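All protein chains of the complex are present and in place, except for one that has been dropped.
Chain nomenclature is as follows: A, B, C and D, assigned in order of appearance, with residue numbering initiated at 1 for each chain independently.
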Amino acid sequence: MWEYLTDSFNWSGNEGIWARIVEHLWYTFAALGLSVVIALPIGLRIGHTRRGAFLAINLGNAARALPSLGLLMIAVLLTDQIGFLPVLIALVALGIPPILASTYAGLSGVDAATIDAARGMGMTGREILTKVEIPIGLPLIISGIRSATLQIVSTATIAALVSLGGLGRYVVDGLKLRDFPQMFTGALLVALLAIALDALFALIGRITVSPGLKIG
Amino acid sequence: MIEFEDVTKRYPDGTVAVDKLSLRIPSNQITVFVGPSGCGKTTSLRMINRTIERTSGTISIDGDDINGKDAVTLRRGIGYVIQNAGLFPHKTVVENVATVPKLIGWDKRKAHSTAMELLERVGLDVKLAERYPAQLSGGQQQRVGVARALAADPAIMLMDEPFSAVDPIVRHQLQEELLRLQRDIGKTIVFVTHDIDEAIKLGDNVAVLRVGGKLAQFAPPAELLANPADEFVRGFVGQDRGYRALTFVHPEALPVKPLPDELALQDGVPLGWRNGSEELLPVGSVFKRGDSLRAALDAVLTSPTGCGVCVDDNGKAVGVIDQATVAEALRS
Amino acid sequence: MIEFEDVTKRYPDGTVAVDKLSLRIPSNQITVFVGPSGCGKTTSLRMINRTIERTSGTISIDGDDINGKDAVTLRRGIGYVIQNAGLFPHKTVVENVATVPKLIGWDKRKAHSTAMELLERVGLDVKLAERYPAQLSGGQQQRVGVARALAADPAIMLMDEPFSAVDPIVRHQLQEELLRLQRDIGKTIVFVTHDIDEAIKLGDNVAVLRVGGKLAQFAPPAELLANPADEFVRGFVGQDRGYRALTFVHPEALPVKPLPDELALQDGVPLGWRNGSEELLPVGSVFKRGDSLRAALDAVLTSPTGCGVCVDDNGKAVGVIDQATVAEALRS
Amino acid sequence: GGGGDQLGSDKAGDSPAPSKVTSITVGSADFSESQLLAEIYGQALAAKGIEVKKKPNIGNRETYMAAIKDGSVDLVPEYTGAALAYFDKSSTETDPDKAYDALKKALTPGLEVLDKSPAADEDTIVVTKATADKYSLKSLGDLKGKNLVAGGSSEFKVRSAGLKGLKEKYGVEFKEYKTLDAGGPLSIKALTDNQIQVTNLFTTQSVIKDQGLVQLDDPEKILPPNNIVPLIRTDHKSDDVVATLNAVDAKLTTDALTDLVKRIDVGKESADAVAKDWLSKNPLT
Partner (left out) sequence: MTWIGDNLGLIWEQLREHLYLAIVPVILGLIIAVPLGYVATRYAWLANPLIAFGGVLYSLPSIALFIVIPAVLGTKVLSTVNIIVALTIYTVSLLIRNVIDGLRSVPPDVRQSAIAVGYGALHRVIAVDLPIAVPVIFTGLRVVTVANISMVSVGAVIGIGGLGELFTLGFQKDFLTPVVVGVVLSLALALIADLILVTLQRVLTPWARVATPVAEVA
C-alpha cells in the first residue's frame, strides 16, 4: 500500500489520486447539498411548528433502513442511466434522514421559556425561527449535517460500482483484481477524507455556534 | 389601566383555566396575582400580551380592546419577564437586553447604549455585559430579564414568578430592587407569584385566585390580611397573618423616648447595650421612624433590654421605644 | 453521637469546603446544618457516610472512627435522603424502599413487607407502591425517599435539603410529618437546609456554617435567635428574628379569661364574633393551651375584637386572652 | 492484479483424490451463464446422490478463485483460455486443445480441471452497427487511431486478452477506459447509449444478435479460446463426480448454451429452472 501511495505516477493524471479525490468530493458535496436543500427546510418547519414530527421522524427512520446498494441499482434500472444521477439519488436518500432528524431535534430542544420570552417580546414567527430557534439549534443541525457527510463520503464508494470514479474506484478495482494495496489505499483515503470533512464541520461549528451555547 | 371583563379561558382539552374574570388593574402600580398552583395565574397574565388568546370576554388597555391591535405590535409595547428569565443563551447579556430595541428598528448604537444604561439601572455590573447567560448566577440572569423587558420602555410589565427560582436571600434582594426601581419608573406591573409573602411585600393590590380560575379577592395587601374574604383566602394568607398585617400598620408617630444611658453610641450610631461588663450586648434589630408596627415590634422583641431602638435615615439613634408602647399601639 | 474533630475537606482544585470543623451531634435528636450556599453543608454531611472522604481530622460515630469500617457497610447502616429524593427511576416505589434491605440480604418477602409498612408510616397511600417515581408528585417522592432511608432501620439519617424542591405548602406538610415521625422513631438525624425557618422549626440543635466551611454557632434554635454569636449569624437568622423567637417562649400558663358572650359557639367550637348584625365576624387564628407566645400573639392580632381564642385539643374554646395579657407576657 | 495468490492457497494442498465424495459446494461467477452451468453441474451431481451446496454469484474470477483455493467452494465452471490467463499470465495459446493442456499444467496444486466441453463461450470485442459503419470497423486493427472510448470489466483493462493485447498486437489505444462490468448490463447500456463505443462481450450473449452488434475480427488471436471446463478441488474429485461432470460437458453445445442463457437474461427465468429443464431433456445415462 505504501508503495502504491508513494508512486507519484498514481497521484497525477485524470485517473490519479488527486482526480479521484476531487471526484469523490464532488459526489459528496452534490449529494450533501441536495440533502440539505431537501431536509433542512422540512426539519425547520417541523421543529418550528412541532407538527408532523411523528410522521417525519418515522419516515426518516425508515429511510435509514433503505439499503444503498439496492437503491442504487433500482435507480440505475429505473432511470435507465448509468452515471451520476442514480448515485446522487442513492446518496441523497442516505443524507436526508440524519439532517431531518437533527434539525428537528435542534429546534424542538430549544427551551420553551426562551421561545415564550421571544414571543412575549413581540417577535414574529419568522423572527423567532431565524433569531432564536436556528441559532440555538445550530449545534445539533450541524452535527446532523456532519453525520450525513460521513455516511455519504463513505458510501460514495459505491459510485464506482456503476462506472463512476471517486475513491471507490480503487476499492472496487482493487476488489475485482484482488489488488489489496490499491484497495487499502482507497479505503484509507476515504477514511482520511471523512476525517478531514469531519474536522471541517467541527470548525464550521466552532465558528458559527455562539459561545454562549458552549458554556457549562 | 388594564381591564378584564368576564374573561374566560378554556383550553382545547376542556380545562377552564380562567373563569369569568373581571378585574381592573390600575396604572403605574404593582398588581400581584397570587394563588395556588394551577389556579390560572399564568394564563391570566399571558392573555394580556396575547401569547394566550382568551376564549371569551374582553381585555382592554386604557380603554382599547387588545384584540383590536396586531399581536406583535401589542407585545413590543409590553415587557415580559419569566422564571429563569428565558434569556437567549446564544446572545451576550447586552445583546439580550438590546433585543427589543433592535426589533423595533433602533440603530445598533442607540440600542446598545440603552441596554448598558438598563444594566446599571437593574443593579448589574457593566462588566457582565459581554458575558453569556450561562456565565451568570440565577439572580443575575433574573436582573438581565428585567432589564430586557424594560428595554423598549414599555408602559406595562408582565412578570410571571420571576424570582421563584432563586434562593431566598437573592430573592429578597431582587424584591427590594424591584421596589426601588418601581419608585423611579412607575410602570404598570402585573406580577404573578404563588408566595403570599412576596405578594404582600410587592403588591399595591393583590388578586387572589382560586383553582378553576375564579377571583377570590382583589384588595390591597393590608386589607387582605385584615379582612380575608373567605376561608380560602384566610387559609391562603396563612399562619402569622396577624403579625404580617402589622406591616401595614403605620402608627402615626409612635411616641419615642429619649436615648437611655445604657445605649452605647458611636457618632450617633448605636453600638450595643452596656450591662456592666466589658462586652456590650447586641443592639437588636432597629426600626425607622415611620416604619411599620411590625418593625417596631421586632425591634422590641430582639432587644435584650426590651427597648427597641429607633434610627433616622443615616442610622443614627433618635430614641427608643418600649414594650408598653408597642402593646399600646397594638391595642389601638 | 457523631463527633467531628478538626475535620477539614480540601477538594483537588484547592477549594477548602470545610475548615477544621469540630462538632458533637447528639444521638436521637435532629441536628440541622444551616448556612449560605457553598458554605460546606453538603460536604460536611457526606463525609459522615464517606461518600466524600475527609482530608484531615476524625469523624467518629459512638466513639468509633468511621475510617475503621468498610465504606459500603457503613453506608448501609446510615439512611440518606436528598433533594428530589434521588429515587431510582427504574424501580417502583416499593422496590425503591426495599433496596437496602435486599442489599443486606433480607429475603424478598420480608423486604417487601417492611417496605409497605414504611410507606404507611411516612404517610403514603399503599396504592402508590407499584407506581414509578415519575408518577409521583414531588412531595410524594420525598416521602418515598424518607421511607427508603428508613428501610434498614439505621440509627442515623442524613438529609440534604430534602424538602427544598417542593412548594411551600407541601414543604410545610413534610416538615410536620418529619417531626411526628421523629417523635416515634427517635433517630439521630443530621439535616441540611439553607432555610433558617426550617432549621428553627426542625432542629433540636442548629449548626450555622459560614462560607469557607467554618462553624459560626452551634446552639439550640431558641438560643440562636436570642443570642446570635456574631453579625454573620444575626444577619443570617434575619428579619423577624424577635417574632420567630417567640416560638420558643412558652409562658407557663397564660392567664385565660372566661369566654365572652360575643363569641358564638357550636358545640363549644368557636364560630365567630357577634357584632350586632346577622353575619358573624371571623374568629381569627386560635391557639392551644401550652402553645408558644407566637401563636397567642397571632391569635390576638388576627381577632377582630383583640381577644385571641384559646382552644383545647378538640378545638373547643376554653377561654380568651387579650392584648394586655400578651403584652404583659412579652415584657417578662 | 496479483495479490490473490497469497490468499489461502496453502490450504489447497496435495491431498489425494478421494474415492467417494458425499458433499460438494458448487460456486459460480457473477454472470448468468456461470450460474447456469453451476446449476447444471449441481443438479447432475445431486441426481447421483451427492449432497450439493450452492454458492452462486460469488463475483469475478479473482474473487471466486480465492474462494476455491481456500476451500470455500469445491467446484466452479471455468473457461479454458480465461482460466489459463489467470494461472499463467504470460500464456499466449490460441489453439483450444493446446490451451487446455497448458491450463492443466499451470493449475495451482490441489486444483484440477476435468474434460473440456465442446461448448465454448468466447470473448469477443464488439461495437454497435452505427459505430462500425461510421468508422468502417471490421477487425480489431481498425480501431487504431480512432480515439474511441472503451469500457468493460476491471480485468479487461489489465489483461493481455484485453487492453494490453490490443496495444501490443494491434497498436490500438483508447481515449478513455470506463470500468463497468464483465459483459453485464452496465457495459451494454453504456454501449447502446454511446457512452462507450467498444466493449468486451461473450459469444453466447443473445444481446449481440438482438442488438445487431458487430463483433470485430481478431486475426492476431489476442482473445483466447474459451471452452467450458469444470475447475475442481482435487480433494473432491471422486470417480463418480468426474464421470458425471464429463458426461454433462460432453452434451453441452455452444448453441444450446446461447439459448439457455437467453432464457435467463431475456426471459427472466431462474438459472435453477432452466438447468432442470435442460437436464430433463438431455438425460445423462
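In this section, a contact is a pair of C-beta atoms (placed from the backbone, for glycine too) under 8 Å apart; a residue touches a chain by one contact, two chains touch by 3 or more.
Just so it is clear, the structure is predicted and the values come from calculations on it, not from any experiment.
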item: Shown chains touched by the chain that is not drawn here; value: A, C, D
item: Option from C:T51, C:S113, C:N227 or C:S292 whose C-beta touches the chain left out; value: C:T51
item: On chain D, residues whose C-beta touches the chain left out of the figure; value: 6-8, 27, 30-32, 55-59, 63-64, 66-67, 70-73, 181, 184-185, 188-189, 264-265, 268-270, 272-273
item: Sites on chain A contacted by the missing partner chain, in the whole complex; value: 61-62, 64-71, 73-74, 76-78, 150, 153-155, 157-158, 161, 168, 171-172, 174-175, 180, 183-184, 186-187, 190-191, 194-195, 198
item: Interface with the unshown chain - residue positions in chain C; value: 49, 51, 72-76, 78, 80, 82-92, 99-100, 103-104, 125, 128, 131-140, 145, 148, 158, 170, 173
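Convention: only the chains that are shown with their structure count from here on.
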item: Chain centre separation in whole Å, for chain D relative to chain A (CA means); value: 40
item: Inter-centroid spacing, chain D versus chain C (mean Cα positions, whole Å); value: 90
item: Touching residues (chain side chain A, partner chain D) in the complex; value: 76, 80-83, 160, 162-163, 169, 172-181
item: Complex interface listing, chain A residues touching chain B; value: 111, 113-114, 116-124, 127, 132, 135-136, 138, 209-213, 215-216
item: Sites on chain C touched by chain B in the complex; value: 36-37, 167-169, 194-195, 227-228, 234, 239-243, 245-246, 282, 284-285, 294, 297-302, 306, 323-324, 326-328, 330-331
